[in-house]
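Taken from a larger complex, these chains appear in their original positions, while the remainder are omitted.
Order of writing sets the chain letters: A and B. Residues in each chain are counted from 1.
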């Protein structure tokens, strides 16, 4: 078996001057707490604090970054144990799954998934061998042994990871029972929900009526009008706030914003209730609802987040057989300047409003997003999202936005992950990349070291707390 | 107070080999005269040669790069002394404004504005302390004292800056009286106008009739037909040429070019006169006028410039309260290959024609602009414009265009600035960035040092003179 080593200067430039500066900047923030304002960890993990399952179920089966790469090279999802919606058999032997993964781990060389996994293996589970065909079972056993011990229970890891806040993502219809259970426990970890009402705005979806019914049930009354819908949303946001939420999240295909008249909105809502809303209707409705969400944020102070540009479930067969979030969401070109015109004009200068914008279309960073964020007080640029939460992608993000927007119109890092044990790896990688970016500026005498020290701390800790108003928001009691 | 130091190797890569080469290339061009073929300095400055006002009025209030960044972080423009159109009160104490600016100067760390200002403070005003809350008044006093001395009169600075040519930007309706006054003076600085008739082409604008009336007055007769309009434009261009102009400039939302028939053009013009022209009419009219401007350039030899892709005055409240050019112009995606098809086919191979293309959409550099400029003899790529006149942006511009178009189909640098005292800083930064770009090619043995020497001189001086035909154009007498 080959030894696994993580070089202490990994991800820093080879040039000795830059590397030295990068290392010193990184060391200033390496041990700062992790603030997670946006992610997809299941709150039930921390509510029940049950032991994690064995390695394949923990690491491979829930992580579409991993299995979509194996799929792209010809492996079947069934052979990796991904459950089928129709219940037909898939591989159930976790050791077989793990071996298949290990046999193909070389595919991740040079990818962020590879970097995260090696960090997780090394630092979370104490693995000291490179994962490959030979070491597969040895490492499987080592991780499995860890998982059986109390030090690897979710809350213990949360504390060991030094997580100050962990934000989950929750449907508008979520009961937040797990969050309540965490708050009612004697454990003091801060786990807060985020309000994500997307499904209620997709009025052309076949699932919409069902979503609305669920929303009516949790709201305590049927919702028969647009007015009632708005009121129920406002109340639901208040409930989320009472449970600690500081933010909302909105995924749309394009970030089109447009205010309808009350009559227009009502008419669309009635079409939706009648089951006759078209995709064009939905586009308008979503555009209006983004305006409404912004208005509510101005009123209730919840930070609004928009994640546009993902064409979901591109592979329909995978979607039918395995469901969503299987690595087949593909980005599309995105436009912000015109699409956000109405929202920016209506709310972009409101002192009590913060809107964090994410993109999967890097061509918008320098062209649209940095200029918008460099002007409107309410706008903040979210970190390099998803396919770009990588060394190169994060570096491009800084190089494309800083000169126009500065760093202080950006929102700090978020890991956006559902893979709980990978959280430290992701924040560590980001801190290294930001330190390396700033080190280059110092080495080229664009900024000096005192600037860089303040900036690395801002990027690693201060900006995320400021953006998401985590200081203003008392820990719910 | 902290010392302000400008490292002699600033903006060069940290790698010692590249840095050494970059420094040697930079030293070859550091002291070459500044040629400014495109900018927005007020010619009245140099016509009256009156002393500059105090520091806040000189440096902050006219510079939207500065105040839009402060605005983006929540400061009110009123508190920075930006005058309101309605005359309502704004901050009038320049020391208060300067202090607010200094308190937030850290926001500019890593931005070109920060780099320019530090250069300007250091080299123009002899400041030796970093601007921050503590040093604010000390530096204010130091700059104010400079401005009161004759060495800091505009013409004295122009001479000290070693400016060979300075080009202003002037409406078609401009009288050019200030230019005449400069020519009639005993001062020999070369300050030339540039013909920018945009306002006359925006036939759907509520201001169009007023612009046309002004154009009629300055042309000496009312303009009631498209024919008369064309003739008046031709005559006006001749007047500009007689005042030293070598170029025209055209800002459009999209660079669409399309020749109308005489009848179609006349019909649009009559609709405009009747006040019924629509935005779609304007789009066609502008497309036709770009064709006409190209035709006239073929005939009179004026270099044509197109600046597309800026969505002006995105923040309508700022526009209503403070007017245009307040940092709220946001780029949009731009298309050149199809839009310039007609113009390129009609005039792109004309020996007497030069068209300089600018973009705010970097994705067009490698995809469309470099291939177009690498084919059509008339086309030249303008420097990285506006949000990209920065270390990273300029570097990307060279890396994205050189391998297809070479450097000899680019137009050299222009500073595009209205901030007169920042001119040397901008040219110096560009020369450093170009030297560093070429040094990398030398260090990687893509070119050798003799190539690089010729190229750095071309980028810093020769190409701008060639592109704008400044050698052919005698200083007006």
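Rule of thumb we're sticking to: a contact is a pair of C-beta atoms (placed from the backbone, for glycine too) under 8 Å apart; a residue touches a chain by one contact, two chains touch by 3 or more.
Note that the structure is a prediction, hence the values are computed from the model and not measured.
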Here 2 chains sit in place, yet the whole complex recorded in the file consists of a number of copies equal to 3
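Criterion: only the chains that are shown with their structure count from here on.
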What is the distance, in whole Å, between the centres of chain A and chain B, each centre taken as the mean of its C-alpha atoms?
40
Footprint of chain B on chain A - complex, ascending
15, 17-18, 335, 337-338, 341, 344-345, 348-349, 351, 363, 366-368, 370-377, 379, 399-400, 402-409, 440-441, 443-448, 450-451, 454-455
Within their complex, state which residues of chain B touch chain A.
2, 5-7, 9-15, 68-69, 71-74, 106-112, 114-115, 311, 314-318, 327-333, 360-363, 387-388, 390-393
